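Questions regarding the structure given below will be posed in turn.
Every protein chain but one is kept in place in this view of the complex.
Presenting chain A:
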């Protein structure tokens, strides 16, 4: 299927150009075609793509792409920089009213995820900003929409204001703001009904809600999987209501999310949050650079590198290398390794950040069992310091004690000891290979393969 990223696409073009020695303007044009393909496949709106290509082409021709030894890389860099810049700018925070309550209106198409996002936003506001939010159920049209918000409120222990489905959303919003004043809620989040942006009647209703008390924020909630139509959605809502920000939902899927770029360039309004999962705390800040990589199909390598850099201590890494070389690797080091990996977050999420990882068959089955890691930790913690450094001294009765102490079985202790042993053997092989350097590698039993 045609979902390879820009890097792969450009590679084909580069193969053709290779050996030419010099890159011509026509070659740049050819590369721009590939950029165009990639962006359209990522669902960036065609008009936006055209404008974008124009800017990038100018930069590419003007800059050193033609002289560069790695023009492909250079083009990718320019494209990515430009994308990041377009989507970034003001990393704006939520505009809280100086006279509470702050009113936040959630608007969007049906099924974009307004109700879920309302719940998540309330939870974030309480946790990070120390606010006391009130959720308002103003979607009286969809069956059980109010019930959905009430259930979310219950899960989060947050109050939900609702007046049933008989009273108009405008009235509900009005009373809710009054109620918030009395009860000293400093933020009111109004969950409005989903609508088609061509529906005049419902748009009017939103305008009336807006007129009660000018909302401090009007967030347009958009499904990140939206295609070419994202531009129309965003501009219609923006023209009718004057949105102040965008929340991009369902980004935990595998869509490229070109809609982000389309919306941004049409409305010039910042993307404030992204929905990253079904859990109630899965609402994150928007990172333009990561979004750019994603649109280009390059995976979230940056986030991964960043994570690894912040979490892995360099001096510790050196120490480890030394230990591997001198084969003094102990269970203490082993557990330290485990913890460093754990610090980087859930392992499957880390794997997902790798470009192309989603496509590798079998990887989805290689699920990293976090529970198993916990058991391993427990076993190691149940060892004495002496046992940790000298695992060979662990005999039958010691094993029994460790198993009991860690709440595991002797078999599990045995398995870990065996794994640790294998690991050490492997390290020994690796380090001896490094030391011998260019000497012919000699794997027992593999000679036949190399003849």
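Note that contacts are C-beta pairs under 8 Å (C-beta built on N, C-alpha and C of every residue); 3 or more make two chains touch, one makes a residue touch a chain; residues count from 1.
By our rule, contacts and distances are computed from a predicted model.
Engineer: Please identify the absent chain by the protein name in its UniProt record; candidates are "Signal recognition particle receptor FtsY", "Glycosyl hydrolase", "ABC transporter ATP-binding protein" or "Cobalamin synthesis protein P47K".
Structural biologist: "Signal recognition particle receptor FtsY"
Engineer: Pick from A:75, A:124, A:259 or A:291: which residue touches the chain that isn't shown?
Structural biologist: The missing chain is touched by A:259.
Engineer: Going by the contact rule already stated, which one of A:178, A:229 or A:284 would touch the omitted chain in the full complex?
Structural biologist: A:229
Engineer: Name, in rising order, the residues on chain A that touch the hidden chain in the full complex.
Structural biologist: Interface residues of chain A facing the absent chain: 1-3, 37, 40-43, 45-46, 109-113, 141-152, 155, 196-200, 223, 225-230, 232-233, 250, 252-256, 258-259, 278, 352, 358, 364-365, 367.
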